[in-house]
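With one protein chain held back, the other chains of the complex are shown just where they sit.
Our next item is subunit A:
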Amino acid sequence: MIDPHTPDPIQYVGEDGTPVLALPERFTPALLRELHRDMLRAREFDRKLITLLRQGRTTFYAQSSGMEATQVGLARSLRAGHDWVWPYYRDHTLALSMGVPMYELISQCLGTNSDPCRGRQMPHHFASAALKFVSISSSIASQVPPAAGSAMAQKYLGTDEITVCTFGDGATSEGDWHAGMNMAGANQAPCLFVCENNQWAISTGVRQQTASATIHIKAQAYGMPGYYVDGNDIVAVMEVCAHAAERVRRGDGPALVECLTYRVGSHSNADADAEKQYRTREEVGVWLARDPILRLEKLLEHLGEPVSPEERAALIAQTHREVDQDVLRAEATGQPDWRIIFEDVYADLPSHLRDQAAALRAEQEGARA
């Protein structure tokens, strides 16, 4: 039985890769290898996108390196394409693991004609109706009240879908976060809230963010259980998230899971100098040693099923090839033209926008002539 409100994060696999709790049966070597593949793929995706950024082929990138166990683990605890997700901008690993095609994600990051969001938003602000992955808003915590509403709708409609809402630790300071948590609690809405506590909101550490010892204890105030989990231990993340999701699905009301993890890279390309500005090399070093991919590799070794260096290298090479191919394919579709400015603002083009679009068309055609 997984106990909410524990003082220490729940852990199944210790930092050296040996289990501290008996591994649940479903974690067969085959599954663990699949998880390893998903995490490594996400890590390499990060690496490649940073290269694209350096090449000036995209303009913004928010890595999730170090947070793979949290996002892959969460994805694996849900019913992809069935449950609704109200994510935040650092969730591309979650998206990939839920089955969003890499090509679509890359297209969104490049703002090409193949971008399902049609170049309207900054890189990482993805949406997929097919996977019920709702459009990401940059405005921190603004997804939380709508997630509560999404879950209330499910309750009303009587479906067995659940809603999942993710956010960083910083987001839990916003009024919207408290409003959404309260709304979900008051209505016993089937919503799973997941805090990806990577301990920094740009340069503001979690200790400056809140005087609360943990985020998960705040759940109590809104009438829901709060679970605390080692977010770099994929087994623990999956066990706790699956348990919490099941509870929500059963109709026992909302729940909050806090995954304690770390963003090892900078917040985005805008603060590449994180180590000089606001945190120490030592701190980053401590968390690099807690790398979730490394930990899973140690576990597999412990189980006598090690990932060979060749296997690892092949996986990395394959991901790089895939990204390269998708980038070229996306870039070949070209950039959306000026028309995207006016489309999708309303269901129909109102007369004032028709006039503005006509004026811009004349200007664009004049410029080309």
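Heads up, the rule we're going with is that contacts are C-beta pairs under 8 Å (C-beta built on N, C-alpha and C of every residue); 3 or more make two chains touch, one makes a residue touch a chain; residues count from 1.
The criterion applied here is as follows: contacts and distances are computed from a predicted model.
Enquirer: What is the missing chain called in its UniProt entry, if the choices are "(2Fe-2S) ferredoxin", "Cytochrome ubiquinol oxidase subunit I", "Molybdenum transport system permease" or "2-oxoisovalerate dehydrogenase E1 component beta subunit"?
Expert: Matching "(2Fe-2S) ferredoxin", "Cytochrome ubiquinol oxidase subunit I", "Molybdenum transport system permease" or "2-oxoisovalerate dehydrogenase E1 component beta subunit" to the record, the invisible chain is "2-oxoisovalerate dehydrogenase E1 component beta subunit".
Enquirer: Check each of A:Pro24, A:Gly175 or A:Gly285 against the chain that is not shown and name the one that touches it.
Expert: Selected residue, touching the omitted chain: A:Gly175.
Enquirer: Where the complex has a chain not shown, which of A:Ile2, A:Leu21, A:Ala80 or A:Ile202 is the residue touching it?
Expert: Final answer for the missing-chain contact: A:Ile202.
Enquirer: Can you name the residues of subunit A that touch the chain not displayed here?
Expert: Here the touching residues of subunit A are 59-60, 111, 119-122, 125, 137-142, 170-171, 173-176, 201-204, 208-210, 270-271, 277-278, 335-338, 340-342, 345, 352-353, 356, 360, 363-364, 367.
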